[in-house]
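One protein chain omitted, others in place.
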Amino acid sequence: MEALPNVLAQRYASDAMNAIWSPEGRIVAERELWIAVLKAQRDLGVAVPKGAIEKFEAVKDQVNLASIAERERITRHDVKARIEEFCDLAGAEGVHQGMTSRDLTENVEQLLVLRALELTREKGAAALAALSRRAEQYKDLAITARTHNVAAQATTYGRRLAMFGEELLLGWEALDRFIDNYPARGLKGAVGTQLDPLNLLGGDVGKVAELEKRFATHLGFEKVLDAPGQVYPRSIDFGCISALYQLASGPASFARTLRLMAGHELASEGFLPGQVGSSAMPHKMNSRSCERVDGFHLIIRGHLTMAAGLAGDQWNEGDVSCSVVRRVALPDSFLAIDGLFETLLTVFGQMEANPAVIAQENAHYLPFLLTTTVLMAAVKAGAGRETAHEVIKEHAVATARDIRSGNTKDNDLFTRLANDDRLPLDQAALDKILENGAKATGMAAAQTDAFVGRVEQVLKRFPDAKDYQPGAIL
Amino acid sequence: MEALPNVLAQRYASDAMNAIWSPEGRIVAERELWIAVLKAQRDLGVAVPKGAIEKFEAVKDQVNLASIAERERITRHDVKARIEEFCDLAGAEGVHQGMTSRDLTENVEQLLVLRALELTREKGAAALAALSRRAEQYKDLAITARTHNVAAQATTYGRRLAMFGEELLLGWEALDRFIDNYPARGLKGAVGTQLDPLNLLGGDVGKVAELEKRFATHLGFEKVLDAPGQVYPRSIDFGCISALYQLASGPASFARTLRLMAGHELASEGFLPGQVGSSAMPHKMNSRSCERVDGFHLIIRGHLTMAAGLAGDQWNEGDVSCSVVRRVALPDSFLAIDGLFETLLTVFGQMEANPAVIAQENAHYLPFLLTTTVLMAAVKAGAGRETAHEVIKEHAVATARDIRSGNTKDNDLFTRLANDDRLPLDQAALDKILENGAKATGMAAAQTDAFVGRVEQVLKRFPDAKDYQPGAIL
Amino acid sequence: MEALPNVLAQRYASDAMNAIWSPEGRIVAERELWIAVLKAQRDLGVAVPKGAIEKFEAVKDQVNLASIAERERITRHDVKARIEEFCDLAGAEGVHQGMTSRDLTENVEQLLVLRALELTREKGAAALAALSRRAEQYKDLAITARTHNVAAQATTYGRRLAMFGEELLLGWEALDRFIDNYPARGLKGAVGTQLDPLNLLGGDVGKVAELEKRFATHLGFEKVLDAPGQVYPRSIDFGCISALYQLASGPASFARTLRLMAGHELASEGFLPGQVGSSAMPHKMNSRSCERVDGFHLIIRGHLTMAAGLAGDQWNEGDVSCSVVRRVALPDSFLAIDGLFETLLTVFGQMEANPAVIAQENAHYLPFLLTTTVLMAAVKAGAGRETAHEVIKEHAVATARDIRSGNTKDNDLFTRLANDDRLPLDQAALDKILENGAKATGMAAAQTDAFVGRVEQVLKRFPDAKDYQPGAIL
Partner (left out) sequence: MEALPNVLAQRYASDAMNAIWSPEGRIVAERELWIAVLKAQRDLGVAVPKGAIEKFEAVKDQVNLASIAERERITRHDVKARIEEFCDLAGAEGVHQGMTSRDLTENVEQLLVLRALELTREKGAAALAALSRRAEQYKDLAITARTHNVAAQATTYGRRLAMFGEELLLGWEALDRFIDNYPARGLKGAVGTQLDPLNLLGGDVGKVAELEKRFATHLGFEKVLDAPGQVYPRSIDFGCISALYQLASGPASFARTLRLMAGHELASEGFLPGQVGSSAMPHKMNSRSCERVDGFHLIIRGHLTMAAGLAGDQWNEGDVSCSVVRRVALPDSFLAIDGLFETLLTVFGQMEANPAVIAQENAHYLPFLLTTTVLMAAVKAGAGRETAHEVIKEHAVATARDIRSGNTKDNDLFTRLANDDRLPLDQAALDKILENGAKATGMAAAQTDAFVGRVEQVLKRFPDAKDYQPGAIL
C-alpha cells in the first residue's frame, strides 16, 4: 500500500516550500545548526578537533534517510542515530556537545519556520507586484461599485483591485514585522537555565551570552529569547500562523469578489489558451482557482485554531502536548499559504475583464446611482427641493419595479424624468448628467497610484519578486 | 527528494484507517460504487452487458496507480482515466452511465467517511471496554478527589475513571446516533435534480427513487438525501467532525488528569517492561502518551474549524471552495482520532497506580476533608455549634499554615482538636471519625458499576471490541 | 453611566428567550429546582415541614433582585442570600437541604439550557413551516441553477429552497435528538459521589437513586448522569452549541444565496409596505436581514470555539476555569440563534421573487445549458458524433465570447447552429429543444414535495409552530 502523502505538499505547494519541510530539508537544517554551534563554541575556546568543522560542512547535504532509519533501529534513539550518521559521514566528532535534544529540535524547527517565513514574504511581494500591475492596467476602467452586493456608486476596476491590494499589503507588512521580531529559543538546556553551556564554558556568563549570539547570527536570527523554558512560548507559533492568516485575507477577499464578478460575467480568472470550461458545457468558465484560494484561507484558519490551543497552555517549564500538533500545524500552514500564492499568482497572470459586460452593467445602474445629482440639478434649475425629491423617488421606485417585473428591459429612469413636467430638466440636461456620472469615480485613480507607489517601495527591497512565475497548477 | 508524508497517517494511525483513506482504498471504493450503481440499474431494466458486473467485481481490487496516472496524462481527465483503467482491466463496459463526476466523488467520499466512522465506533467501543476494566479494578481504591485542583473529598480511583468513562460513553453514543442518521447524497446529477437518471430510466419517477434506494443499500447507507445540490450540505461534514471532537473529549480530560496525577506520583501511564524513563534521568516517567492524546484532541479542533467554515457557506447549488479543505480535514480528522485511540488504548493497557503514594495523600488531607463531620460529632456530644465551628476553623487554618510554612510536616489537625478542651471529643472519638472518613466515598462503587453495566450493553453489539489490541506506538 | 447591555439580548432576541436567561428567570428556575428537590425528598421520607412546599410554590415568582443584593451585601454569600430571601418570602424553611452549591448551579444552568433548547426547537419548526410554504409556492418556477456561481442547469426556485430546507431539517433533527439525550448532572454533591444525599437518606442507595429520578422528572429531564464530578462534562456544552451551529447552517446558506440572487435582481428578501431602500438611493434593496443571518451564524461559531476549549480540559473532578466562559457562551449562543430565527422568519415572511428577471436569465443561459441535448438530437438526425461536437463547441465558445465582448447582446447560439449546414437541425427543431429545455427540471417538483412532506411530520408534533409570527426586527 502506498503511503498517504501530505496532500498540501503533493498537490499545491511549490518545490521550494516542499524542500524546506522535507525530511531531507530538516536533516540538513539540523546539521547546519550543529555546525553553527560548533563554530561558536570553537570561537569561545571550547576544544573542537582541527578540521572537524570543514569535514562536517563538506558532507552536510549528503542525506541518506534509509541509513539513518537503520541506525535508529539499533540505537532506539532518533537524535543519537542522526549524530552517528553525521559523524560517520564526516569522519569527525564533536557535534551536539553541551546540548540537549530540545536545544536541537526547538531551534531547528524555528530555523525552518524562519526560512518558510522568508519564502512566504518573497511570494507575498511577488503577489503585490502582479496585483499592482493589474491595478495599473484597469485603473480607468469604470465599474459599478457594490455595497450589500447591490449597485451603489461608480468606481474603477483598478481601484477595486487596489483595495484588495492594500489589504494584502497590510498583511505583508505585518508579516515583515513579525519576521523582524522573530526570536530563537537559543541554547537553553533542559529547563531553560543554560546549565550545560554554563558548565561547558567554565561558568563564564559572558561567554554563554556570546555563544548564543554567535549561534543565532550564524543561523540568521536577529533576536534570541532570554528566559524560555524547555520550549519557546507557543504564543510565538500562534503569532506566526496568525500572520499567515492575515496575509491570506486580502487574497481571500479578492478571490471571493472575483467569483462574484464571474457570476455576472464582468470578469473571470481567465483560462489558458485552448482551455474551454467543462467538456459538457464549453461556455462554462468556473472560478476554480479563486475558490481554491478561499479554501486555503480556511485551511490556515484551522491551523490557527491548533496554534491558539497551544498558546497559553504551558505547564511549568513545558510539555509536549504540543508535539503532535506542531508537526501538523507548522508545516501545513506554510504549505497552504504557499499553495495559495501559487494559485493566486496564476490567477493574476490569467485574469480577464469583459469591458462590454461591465459597460452594460454601468448603463443599467447609472441612472439610479445619479438620483442625488439629478436632485441637485433640479433644485438649481428652480424646482422645490421636496417636490423634486418626491418626483425622483416616485420614478426611481417605479422604474426599479418595472425592471424587476419585466415591464421594462432597460433602465429608462432618465427618460421618465425628462418626460415629467414637474421637473425642470430636459433630456439634454439629463444626458449630460449621465455622461458626467459615468466618470464620477472620485479619487479612484489617485488611490490606485498610491497603492502602486507603495508596492514599488516593497519591490526595491525584493527586486526579484516582480519576475517570479508560479509553477503549473492542477 | 522524498515526498512529504501525511504525518498523522505515517506516525500515528492504524493500518486499517490508513487503508480507508489510501489512494488504493479510494479507487476500490469508487469501483464498488460503480458496481453498486450498475447492479441497481440492471435490476431496474437498464441494459447492462451480460457478465459485465461479474467481470468488474473480479478485478476491483487490482489497483495500479501508475497505470491510471499514465492514462490521465493522455486523457487529461482524472475520472475518465479511472473509468478506462477499470473497463480495460475487466474487459467490460458500462460503468458511470447516467452519472456525473459529483455523483461519483461525493458518494465515494461519503462511503469512505462512513467506513471511517464505523471503524472509529469500533475503536471507541474498545476504549470503553478497556477503561471499564480499569474502573472495575480500581473501584475501591480510595483517592482524594480534587476540585480547583485542591483536595476536596474522598472518592475512588475507579469512580474517577468511570467519570471520564461516562463522558467517553456520551461521545460514543452521539457518534453512534450520527452514524445511524448519516445520509448519502445519492445519484442526483449536476445540480441535484436527477435529470440524467430520470432520462436514463425513461422518465419513471418511481424507478429513479428505487435506483437510489438500491444503490444506497448496496453501499450500506440507510438514508439518502432528498434534495441536495451539486454537493451534499457541508454542515453534515461539520456534524461528523464535531462528533469526533466530542468523542475525543472524554479521553482528553482523562489524559489531562493522568498527567496531573503523574505530577503527584499517584499514578502513571505506565511503561513497557524494561523501559526506564529518559536515559539521563532514569527516574523520570513522562506522560508522553497522555500528552499526545491531548494533542490529537486539539488537532481535531483545528479540523472542526475548517468544517465549521464550510458549513453555511453554500452558494446556490454548490461550489468547490470546499474541495481543498475537505481533502485535508476529512481524512486527517479520522487519522487523528484513530491515532488518539491507538495511543489511549496503549495507556489503558499499561497504566499504573501507586497505592502507597495515594494513601499518603489521603492521610495528608483527610483531617481537612472531615471538618464538617467533626463539627456534627461535637454538636452531638454537647458543644455549641458556633463555638465548635470557630474552634475547628481556628485549628484547621493554623494547621494548613504550619504545613505550608514547614512548622509541621504531617497533618496533625486531629491531635490539635483532641487537645483543645473547648471541644468535647477525645483522640479515640476523632480516630474513629478518621477511620470512617477514609471510606466515605458515597456511591462511588455503585456509580462505577453503573458505568461498567452500560459498557456491557455496548459490548453486546460490538463483542470483538473488548479484545482489540492497539498497534505498537512510537 | 448606563450599564452596557447584552447587545444580542437587547437588539435581536425575542422576549421569550430573554426571559429564560434574565436574572429573574434564573432566580425562578432555581426556586423551581429547590421545590422539585423538596418534593422528592418528602416523598422519600425526609422530614419536610407541613405546608412548606405550598408556601414556596406560592411565592416562587416574586423576584426582588434589589432585596437579594441587599442580603448578599450582609451574608457575603450569594446562594445563602437567595435561600434567605426565598424562605422569608415563603415564611417556610427546608430548601437546599443535603445540597451543595454545585447541585444548585449546575442543574439550574442545565434547566435554562433545556428550556432554551426547547424554545429553539419550536422556532426551528416555525422556520421549517415558513420555508416549506415558500418551497411549495415556487415549486414550479424554473430558475437557472448555478455551480461555481456559474449557470449550470435548470432547476426550480422551490426546489432550491427545499435544498436549504432539507439542510435546516437535518440540523433540526440533530437538535431534536440532542434534546432527547440531554442528561442532567443531578444531585451529586461536592465531588460527585452523592455523599450528602446518601447520608441524608440514611445510607439507602435505592432511595438516592429514586430521589434523583424524581427530581429529574419534576424538572423535565429524561436522563441523569451516573458519575459526573463536581461539574457535568463540558463536552455536553460543546455538543449543545455544536447543535445550534449546525441548525444555523442551513439558514446561513439560504441567506448567502439570497444575497447572491439579490445581486442579480432575481429575488430579494423583501420590504415592508412603504419601505424603499436607502433614502439617498431609493432603488437600493439591501439584503440586510440576510447579511445579519450570516452574522449570527458566525457569532455562534465563536461561542463554539469557547465551548470547544472547555471540552476535554477537565482537571480531576472539575474546576471553574469554565465559569466565566460559560456565563458568556451559554446565554449568548442561544440569544444569537434566537435572533437568527427572528430575522429569518421575517425574511421568509417578506421575501420576493422577480419572475421576469428570472425568465431573462433563463433565456440568456438556456442555449448553453442545452448543448448536450443538441448533440444527441444531431446524432439522431444523422450527424457524425465528432463533427457535431466540434461544430457545437465552436459556436458555443464563439457565442460566449461575443456576449462577453459586447458583439452580441442576446444569446443567439441556436440561430448560429440553425444556420450551420454541418448540423442537420433546423430552427424549428432547435426551438423545440429550447422549449422542452426550459422545463427540464428533472425531479425538482417531487423533491420539493418530499421536503414539504417531511416538514408536515414535524408540524404534527409542533402544531403551533406554523402560526408563529416573529417580532418586529430592527
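Each chain carries a letter (A, B and C) given by its place in the written order, and its residues are counted from 1.
Just so it is clear, a contact is a pair of C-beta atoms (placed from the backbone, for glycine too) under 8 Å apart; a residue touches a chain by one contact, two chains touch by 3 or more.
All of these numbers come straight from a predicted model, not from anything done at the bench.
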| item | value |
| --- | --- |
| Touching the absent chain when the full complex is considered, from A:Asn6, A:Ser242, A:Ser289 or A:Gln360 | A:Ser242 |
| Option from C:Leu111, C:Leu170, C:Ala184 or C:Ile299 whose C-beta touches the chain left out | C:Ile299 |
| Sole contact to the chain not displayed, among B:Gly91, B:Gly203, B:Gly263 or B:Gly453 | B:Gly263 |
| Residues belonging to chain C that touch the chain removed from view | 1-12, 18-19, 21-24, 65, 77, 259, 279, 286, 288, 291-292, 294-296, 298-299, 301-306, 309-310, 315, 319-325, 327-329, 331-332, 335, 339 |
| For chain B, residues in touch with the removed chain | 146-152, 259-260, 262-265, 276, 280-288, 291, 305, 309, 354-357, 359-360, 368-369, 371-372, 392-393, 396-397, 399-400, 403-407, 409 |
| Chain A residues that touch the omitted chain in the full complex | 145-149, 152-155, 159-160, 162-167, 170-171, 173-174, 177, 181, 183, 189-195, 198, 205, 208, 225-230, 233-236, 238-239, 242, 245-246, 248-253, 256-257, 260, 294, 297, 301, 304-305, 308, 311-320, 440-444, 446-448, 450-451, 454 |
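The rule is simple: only the chains that are shown with their structure count from here on.
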| item | value |
| --- | --- |
| Relative to chain C, chain with the most remote C-alpha centre | A |
| Distance from chain B to chain A - Cα centre to Cα centre, in angstrom | 34 |
| Approximate Å spacing (C-alpha centroids) for the pair chain A, chain C | 34 |
| Per-residue multi-chain contacts in chain A, two or more chains | 259, 288, 291, 305, 309 |
